[in-house]
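Now for chain A:
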Amino acid sequence: MAEERCRNCVYFQPHIFFPYIGYCDANEKPAHEHGTCEKFKKVSLDELLSALNRKGGVYCITCGVTIVDRSELENHSREHRVVAGIVFDEAIAAEARSAD
Partner candidate 1 sequence: MSYSELSILLGGPQGSGLETAMLMLSRALAYRGYGVLADREYFSNITGRHSYVLIAVSTRRLPRSLTYPVQLLVAMDAETIFTHFENVDVGSVLVYDKEVEAKKLTELSSMEDALRGRISNNLRTSMLGDDVSSLLKSFESRRVTTIGISYQEVLKELVERFSLDPRTLSKYVSGIVTSSAALILGLDREALRYGFESVFRGRATVVEQNMYLADLVWKELREFEGLLKLKKPEIDVEKVLVATGNDVVAMAKVVSGLRYQSYYPITPAADESFLLEKYELSEVGGTIVGPIVVLQTEDEIAAIASAIGASLVGARSATATSGPGFDLMVEGVSWAGMNEVPVVITYYQRGGPSTGLPTRGSQSDLLSSVFSAHGEFAKVVLSSGDHLDVFYDTIEAFNIAEKYQVPVIHLLDKFLANSTATLPLPDLNTVKIDRGLLSKGQEGYKRFSLDSLVSPRVFLGTPGIVMWYTGDEHDELGHISEDPVNRVRMYSKRIKKLQLIEEEVPRDIKLRVYGHVRGDFCLIGWGSVKGVALDALEVLEKKGYRGAYIEVKMLWPFPAREFLEAIDGVELKRLIAVEHSYGVNIVALISMATGLVISKKVAKFSGRPIVLSELVPAVENLLTTDANYVVLEYGE
Partner candidate 2 sequence: MGSKWVSYKSNVWVDWCPGCGNFGILTALLKAFGELELDPSKTVIVSGIGCSGKLPHFVNVNGVHTLHGRAIPFATGIKLANPELTVVVCGGDGDILGIGAGHFVALGRRNLDIVVIMHDNGVYGLTKGQASPTLPLNAKTKALAKPNIQQALNPIMLAVSSGYTFIARGYAFEVEHLKNLIIKAIAHRGAAFIDVLQPCVTFNDVFTAEFYGKRIYKLEEDRLWDPVVRRAEERPTKILKAIEKSMEWGDKIPIGVFYIDSTTPAFEERLSDRLKVYPKVSPSNSIITTVDSKPIINNELFEKIFSEFIVKVQLNKHDTTVQ
């Protein structure tokens, strides 16, 4: 049974590069993967499917890809760490190089 830590919570959106820190959708504030709170809701396939429907996509941390298809989500969620959303760093636009 997974611990009731942010890491396993559906509201926790990890940072794209440093996934131990992120944003909590429920408390609307920064969170750390080891944090806990009474709003904890375990990540489950149903929750992810609902996020997929709501947002159009969820993210597989293990593979580093965005999932937009239900059956793909089912496949990933079996063994990978899939999250309902990630924190996209705002510095990326400035950091990115002209690259094509």
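Behind the choice of candidates: all candidates are chains of the complex that A comes from, given by their letters.
Brief remarks follow.
Going forward, contacts are C-beta pairs under 8 Å (C-beta built on N, C-alpha and C of every residue); 3 or more make two chains touch, one makes a residue touch a chain; residues count from 1.
It should be emphasised that the depicted structure is a prediction, and the values quoted were computed from it without experimental measurement.
Within this complex, the numbered candidate that touches chain A among 1 or 2 is 1.
For chain A in complex with candidate 1, the touching residues are 15-18, 20-23, 29-30, 32, 62-65, 87-92, 94-100.
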